[in-house]
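One protein chain omitted, others in place.
And then chain A:
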Amino acid sequence: MSSKQTPLYESHCRAGADFTDFGGWEMPVSFDSIREEHRAVREGVGLFDVSHMGQLAVDGPEAETLLHRLTPSDVRGLEPGDALYSSFLRSDGVILDDIVVYDHPVESEYIVVPNAGHDEAMYDRLREHADRWSLDVTLANRTAELGMIAVQGPEAVDRVDAEADEQIDALEPFTTTETAIGDVECLVARTGYTGEDGVEIIFPGNEATAIDRRFDDVRRCGLGARDTLRLEAGLLLSGQDFHPEDEPHDPFEAGIGFVVDFGDEEFVGRSALEQARDEGVDERIVGLRLEERAIARHGHRIVADGDDVGQVTSGTMSPTLEIPIALGYVDAGSAASGTELAVSIRDRTVDATVVDTPFLESCGE
């Protein structure tokens, strides 16, 4: 299957990107050094092309009901302009994908942003359930027609403010506004996936060049830096830290139990999650700090006193903390902060300690 290209692809080529296939999209891994791109976002500002993320519009009189029943979150609590991190679950409670739901600040619609390569499957899921429940909704998969960039870092909001008609710094975290950047109407959201302040900007794909030019001076960052940034922040990567077949986990196991609101409404996966809540989970995701220089990678075994207790799902050398960090699932009995474990890396065993996430807080100075 040939990879899809985002509206910013040509711009990435000009900037000297190294590319990789990610979720069926040809995306930049890095432009120069992952470490330098990472530092730019932690200390200043960096720009990511996130147009490969899905863009699904959900509209109609019963759009709210559909999303409320398909996510474990209280979508009814959203006001126009609000954004919400949530997930789509299978009926056994397993996370299919994590998503952000934007309640459009102006239009009546919701915009659901699933992960790269999941737009068609999640669109189908919305369609099938709308039909099954006979809900009056209008659905559109706008992934191909929209572009999206993330401008992230402590200087990001000021930098976007300089280009936007409306003051962005007044936006609360996880809220959105519609504003023009140049002559282009954009949806600007104070969201992102780096652990930094910043915004994500959604715009018509055919205006990508105009938007891109406005941020010519901002350091381009690729998926490599996005991965190290999100991991330092303890944020999950879909497909790696959870996956319906390879890493099937419910929100409690995956450490995102905060998306679950039991309220009074039915939602897909509710009974399984009630059981997990009442009986506890067998395993949970933990942060690990490795005590020697080594990199824990996806699939490496986590051991305690020689016995397997889990498996690493993500790991890296933290560019900010300069220590090796990892996420992995361990038996619930080994999940307490401070538990001393080890990771089996090739032919050696490296001591590791369970730490709270975000790593930036628990392992920082």
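In this text, a residue touches a chain if its C-beta (ideal position, glycine included) is under 8 Å from a C-beta of that chain, and two chains touch if they have at least 3 such contacts; residues count from 1.
As a convention for this text, contacts and distances are computed from a predicted model.
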*What protein name does the UniProt record of the undisplayed chain give, "Probable glycine cleavage system H protein", "Indolepyruvate oxidoreductase subunit IorA", "ABC transporter permease" or "Ech hydrogenase subunit E"?*
"Probable glycine cleavage system H protein"
*Chain not shown: contacting residue from A:T228, A:S314 or A:T357*: A:T228
*asked:* For the chain not shown, which residue from A:S51, A:S86, A:S238 or A:T316 touches it across the whole complex?
replied: A:T316
_Absent-chain interface as seen on chain A, which is shown_ = 16, 18, 29-30, 33-35, 224, 228, 293-295, 297, 316-317, 319, 324, 346
